[in-house]
Structure formats: C-alpha cells, structure tokens
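Missing here is one protein chain; the remaining ones are kept as they sit in the complex.
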Amino acid sequence: IVINKSARTLHQSAGVIGAPFSRGQPRGGVERAPDLIRAAGLLTRLREQGCAVKDYGNVVFEDLEDDEPPGLVKRVRAVGSATRRLSEAVQAVKRDGHTTVMLGGDHSLAIGSIHGHAAAVGHLSVVWVDAHADINTPLSSYTGNIHGQSMSYLLHELQPKMPALPSFSWIRPCVWARDLVYVGLRDVDPAEHYILKLLGVKVFSMREVDQLGVARVMEETCDYLTARGKKPIHLSYDIDAIDPSVTPATGTPVAGGLSYREGVYIAEHLGQTGLLSAVDLVEVNPLRGQTEEAVQSTVSTAVDLLLACFGRRRGGNHPPEYRLPEP
Amino acid sequence: IVINKSARTLHQSAGVIGAPFSRGQPRGGVERAPDLIRAAGLLTRLREQGCAVKDYGNVVFEDLEDDEPPGLVKRVRAVGSATRRLSEAVQAVKRDGHTTVMLGGDHSLAIGSIHGHAAAVGHLSVVWVDAHADINTPLSSYTGNIHGQSMSYLLHELQPKMPALPSFSWIRPCVWARDLVYVGLRDVDPAEHYILKLLGVKVFSMREVDQLGVARVMEETCDYLTARGKKPIHLSYDIDAIDPSVTPATGTPVAGGLSYREGVYIAEHLGQTGLLSAVDLVEVNPLRGQTEEAVQSTVSTAVDLLLACFGRRRGGNHPPEYRLPEP
Partner (left out) sequence: IVINKSARTLHQSAGVIGAPFSRGQPRGGVERAPDLIRAAGLLTRLREQGCAVKDYGNVVFEDLEDDEPPGLVKRVRAVGSATRRLSEAVQAVKRDGHTTVMLGGDHSLAIGSIHGHAAAVGHLSVVWVDAHADINTPLSSYTGNIHGQSMSYLLHELQPKMPALPSFSWIRPCVWARDLVYVGLRDVDPAEHYILKLLGVKVFSMREVDQLGVARVMEETCDYLTARGKKPIHLSYDIDAIDPSVTPATGTPVAGGLSYREGVYIAEHLGQTGLLSAVDLVEVNPLRGQTEEAVQSTVSTAVDLLLACFGRRRGGNHPPEYRLPEP
C-alpha cells in the first residue's frame, strides 16, 4: 500500500530494533518489553497503515558479571558495552534508510541509540519526553543508576564535568544543548535543574504543558529546533512521561503526567514534521504492573505512540487508490 | 417550576422515548439501557431542574427472526423495521412540541430518530458525537453491522452508492453533508475517511479537540452549522465518544476519548443554543461493564449528559421567584 501524500509522508519505513536490557536501573522486567510490544501487534499494525517495516530482531548483549567495585555508577561495564552494541545496530539500520524504532529496555539505552543515530546522520535534534531529565552526571547522581544520566554522556557542554569511565571511552559527545528539548518533566533533581539552567536547555515541564497546552508546546518545540535549520529528529520517549493512571507498568512512575491524548499528540506532531529519523520507546516494565490490565494498558499505549509517529491519524486515513464500492 | 430566563431557555420540555434495540450490532445488553437510564433518575432530575417531561415509554419492536440469508448487512429486516417504528414515534413526540430524548439501544436507531425528526421539522443540523463515524455504506462495511452505517442511509449525497435493501425502502434521505458535524472521532475506517473527504464533512476528531480545546470546537461547530441559517439541531450522542475510563460499559470502546467534562461541555453548549430539538443517547451496554461500578459510571454519565442538554449548569441555577429566607 502506498499512502496518500496529503494523508502522510510517502515512503515511510521503520527499522525495528529490540533492546532487552535492564541494567541502567535496578528493576528487572524492563528487558521483556521489546517482545511484548511486538506481540501486541506493532509490526502488523504499522504495515496496515502503509508503513514498510523491517524487524532487525533483538540486540544480543554481553553477559557481563557485575564485578566492578561498587562505585558512583552502577553496572558501568554492562551499560557501556550494551550501549556500544546498540549504537552499532542503530547505525546499520540508518544505513538501510529506515526510521529507527528502538524498543527498550531502560533509558540508559538512549546513550547508544542517540550516539549511533548521530554517527550515521550527523547533527541532530533531540526531543526527550519523560517525567525525568535523565541528565545527572555520574558525580551528581544520588542513585548511580545510569538511566538517570543518559544525556550527560551525550552533551558536548557537559564533558568537563564528566569523570573518565573505562567502558565509556568509546563514546563521543554528539548533541549540543541548544538542540535538545524536554517535554513532560515533573521530577527533576536539584543537580539536574542546575545543569538545565547552566546550559539554557529548553524545557516544557508539566507546568508549561498546563499553561500552554500540548499543541502550543509542540509548535514551540519544532519552531525552536528548526530555527537554526532542519535537522533529523531523535525522539526519545520514556513511557513514564505518560500519567501512571494510563501507563502504570514502569519503574519510576510520577503523578501528574501527560494524558494518553497528549502523549499521542506529541508523537503525531513529530511524525508529521517529516524529520523524524529515530524513536526510542523505553521503560515499559511488565513486572511493575499490579494487574494484567495495567500491563496491557501500558503496552498498548506504547504501541499507539509508535503508530502515531508513523502517520496514524485519529481522523482516519485512506490509501490514494481507494474507491468506494458501487451498487 | 418556571425557570429564570437568564438562567436557561423558558418552557423546555423533554419527550422521552425508550428504544430497547440491539440488532444493529452483535452484543446483547444494549437493549437494557433505556430502563437503566430511567432508573438512574433521569426524569425526576430533569423535572427538578425545571424541565417539563413526558415519558412516551418504550417503542415495541417486531420480533423478527434473523431469517434473511447472510449477506453484507446483518439483520437488515430487524433494523429496517425497528427504525421505521422509531421514526414514527419520534414524529409523534415532535408533533407534541417536545425536544425528543431517544434512549437507545444501539446507534443504528439514529436512522429512525433522525428520519422521524426531519419528517416532523424539515431541514435540520446533525451533531454526531462518537468515537466512530458510522458512515460506512452497506457495501464498504467490513462487519455488516448497521450501527456503523447509520449516516449512509440518511445523507442525500451518498444515495448513488447505496444498494437497494428491501426493509429500508421506506427511508428518504434527509440530511445534507454540509449540515453534519462530527465530534470525537478516533477510529475511522479507510472507506469512512474516503467518504468524509469526498463529501467535505466537517470533522473535529480527537486531534482537533486536543488542538483547539473543546470550547473552541463547540463554538466552531455552531458557527459552521448556523452560517446558512438557524435550523433545529439533532444531537446524536454515542456514549463511546467519552473515554472508556469514564464510560466503559459500551460495545466498542476506544482509548483516548472525551473526558467527562468535555462530554458535558458539548451537551451544555448545544443545550444553550436554543436550537436543540432532538437528542439520541445510545450504546450504553450494562453487560459490557466489568464491574457494577463500571456500569454505574457509564449510566450516570449518560444521565449527566442529558441533564446538561436541558439546561443544567455547573455554576448553579435558581428559579426566578426564589427569595432567600429572612431571619
């Protein structure tokens, strides 16, 4: 099926990578999400809406023992190795010309996903949709969990504040603070707030979503990012950006999140820019749902966010060759 | 009680018709809704807020066997017969001068309700609030369920696309596409999307509700409908327009619906135009609620939507003769 130009961008294709990895944080279960999201019909439904899909399977990660001495950063070698492999997988998908869909796993994976994306396409914009800023440095983090530090490894401006970490020496910073926009923040550490102010990062916390509405937030997000030229967009979507009443099966839920509709709107809007080049969908953790229904709601919301990234419209679509049957 | 002119339209009166009918779709239970909605206090509460009410009881439908050969359209004779009886019942209520309240039953009943309304008052506007467009032709429908085809029988413009159906020969199309507005759509078939575009129907899908807000959606809806003169408004309200977290007891729930407040706002706004001449409230199905609480929430929301149509204001009302007791 080729889809109507007016209804969506032509020739969309998704390259799906599963990343069953959970060691950027302490809660097991999040590594099961890639297969769950596939089982919920993601690939079929993407194809039904006219998107070409190639599934690259799951990245195989090294089985590193947690043998490093307990330090500031937990499981540093496991995360360093996993994100390196993911970076390479993402580069391969981008070489094939697809929009990357990285199904996490925890949000430390964005280190590899964004690194690989930038290695393949160069200068890019990042839209980070999350309850959390995930921008602690290894030295400012209270918990030592790398999923709360991902952006610090990637930002040029923060490198003077970063300690040398052995398994991370392969990473080259690849994002400038002015190319990063946060949406959905509502649980930000003092150190993170300090960094965001220091670097002048554009933030739409839930307060700004309340104040401006999601439509204006997305308009301002895109205006801001394209003001200095149109670059490929990397959307890093933490499912905990959405309200826990909708997506409870996640490791660090925070009250007062985006509604299902706001979450979908963000994905729709970025999908319609024609610039969306890679999407992470992370932190779905089926073991954190209290009921089967809680897990289902979380997984099906994840699927709906991804469908919206690839042109699904709530008002409907039809293929251009469609003709109504005559009596 | 006579109610303050400034607080609401004078002389409002509701003529209530129950339509315990479920054969426009496959799930039993929806035929129980009229009595449930009455039992939840609709009539008393309408009277308490100063509205005159006459209950015309339930329409008695023919007990047709499902004997037609299985074709494109399921239970065509049952629906054809039921909607014809309903059309006659609605005409009788309109002759008595009431605003019609049709308690469904499934949404195929709107064929009879709108037909009867137009037969009584002539040219009218239709506001269809629903997750679905219900505008498949018998030939484009995947499922053959008539509750997903209702508008196709009523629109002048679609008649060349309609096959002859024996039990439907009594119907005369009575609505022009430019007099129809949809609100709340989020699950639209390709054929339906094709028809909506072909006919240029005004649609506020959930995307537009997100973008504009419900207040502007309703302002634009009424501006659009009254631009070519003020006509009586037929509001056809499918309870599945509202989010399933609020109204789960319905046959085809779809995530990402209207909030309770948005649903009430729509009803309030149309109630205050002074043009509301008939209301359908359909697709409440008590057998589809998982719990008693789920059914209660669905039924009480249905009641609240109807109260809002008849002048209930969240900021309060008082009769004009009210005087504060003195010590």
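We call the chains A and B, going by the order they appear; numbering starts again at 1 in every chain.
As a convention for this text, contacts are C-beta pairs under 8 Å (C-beta built on N, C-alpha and C of every residue); 3 or more make two chains touch, one makes a residue touch a chain.
From a predicted model like this one, the values you see are computed outputs, not experimental measurements.
Set against the missing chain, the residues A:V59, A:V79, A:M102 or A:L185 yield one that touches it, A:L185. Across the entire complex, the residue among A:V203, A:C222 or A:V284 in touch with the chain not shown is A:V203. Mapped onto chain B, the footprint of the missing chain covers residues 213-215, 245, 260-262, 264-265, 268, 300-301, 304, 313-319, 322-327. Contacts to the hidden chain, counted on chain A, fall at residues 133, 137, 139-140, 160-164, 185-186, 188-198, 203, 205-213, 245, 255-256.
As a convention for this text, only the chains that are shown with their structure count from here on.
If each chain is reduced to the centroid of its CA atoms, chain A and chain B end up 40 Å from each other.
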